[in-house]
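Have a look at the structure below before the remarks.
One chain of protein is taken out of this complex; the other chains stay put.
Up next is chain A:
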């Protein structure tokens, strides 16, 4: 596991893979000073939970050296220069100063499930032991009225300080009656508005909370929307994907603990450290894409040799996310790793635009030209609907020349 951290760090620090977030030495030096004094101030605050992280880490059989390796990989992931590593390590230990309230709205519980398996030296512990999860619908001890009180307590006590994590979309149709919560039957929309009012920031986790997700798929029967369509006048951080990668949730919290600020965001409010580049930019099959070697049909020789899945409908070239580096389930694997292609789950409307086996040619989307180093902001949202020029000379050429449409089942 620790070696996979080394790998992560390497990928994040090589030039080819990185979007340019470098803001120059002056900026980092001042951020460094700021972070130092913030951490010192946090340290003086009483811990919400009386737990010593290093004790936890060591009791799980992870030594200090491995922990520092983890911290340095995480620093790279957050796109901060290496000098921040000791501060990231400290910030991790101070995560118990930041209260978190987690609510579930119109969801599948998938993100809660995902966070239960977040990576690294005991990040389960980082999250559950150290992070002060003041309220979590599914995981907390309390239930029923007791849980309601706990929630009220938390938002009162930590007024203006807590991070509100939201999982799931918000139904607006039929006066919000498609989703109600609590004994009084408060609508999801009212609930979200009430709980976000005194939050320091709102973190929308998963594609449902960010962009409406599957519930918002045509014909959107419940009028589902994302958090940013409801909450106004608050910092909002979107962590899309279905499910969102726990590493990115941890990253956002760490960044907040470290700097007191939310990380730099793109135009879709996604942290750049996580969504600054495309899946395609760091894909392990990329060499095959460049060489024009494609899987033409599930189970063919190309599939057996792990060739590129572009022709099988892989949406990696237009999907911004870091799962090609971080992977899922503590680095165990990711979709392209088993040969199934990316479905673009961290993009708005993926459910209708990008779905499944629909190949590029039929998907009504084309990646723009301009190389692979551009970010979503450079392209703007036009990327998602652009119909101009296809990518991959080989792919386009063979799609045009051959009778082979990419849809494996359509072929005779």
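The rule we apply is simple: a residue touches a chain if its C-beta (ideal position, glycine included) is under 8 Å from a C-beta of that chain, and two chains touch if they have at least 3 such contacts; residues count from 1.
Heads up, the rule we're going with is that contacts and distances are computed from a predicted model.
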| item | value |
| --- | --- |
| Name of the absent chain as recorded in UniProt (options "Ni/Fe hydrogenase", "Carbon-monoxide dehydrogenase large subunit", "2-oxoacid:acceptor oxidoreductase family protein" or "Type I-E CRISPR-associated protein Cas7/Cse4/CasC") | "Ni/Fe hydrogenase" |
| Omitted-chain contact residue, chosen from A:242, A:258, A:274 or A:318 | A:242 |
| Given A:106, A:210, A:321 or A:346, the one touching the chain that is not displayed | A:106 |
| Residue among A:87, A:114, A:192 or A:318 that touches the chain left out of view | A:114 |
| Chain not shown, touching residues in chain A | 104-114, 116-117, 124-125, 128-129, 133, 136-145, 147-148, 169, 171, 174, 178-183, 185, 188, 213-215, 217-222, 224, 242-243, 297-299, 303-304, 327-330, 332-340, 343, 345, 351, 355-358, 407-410 |
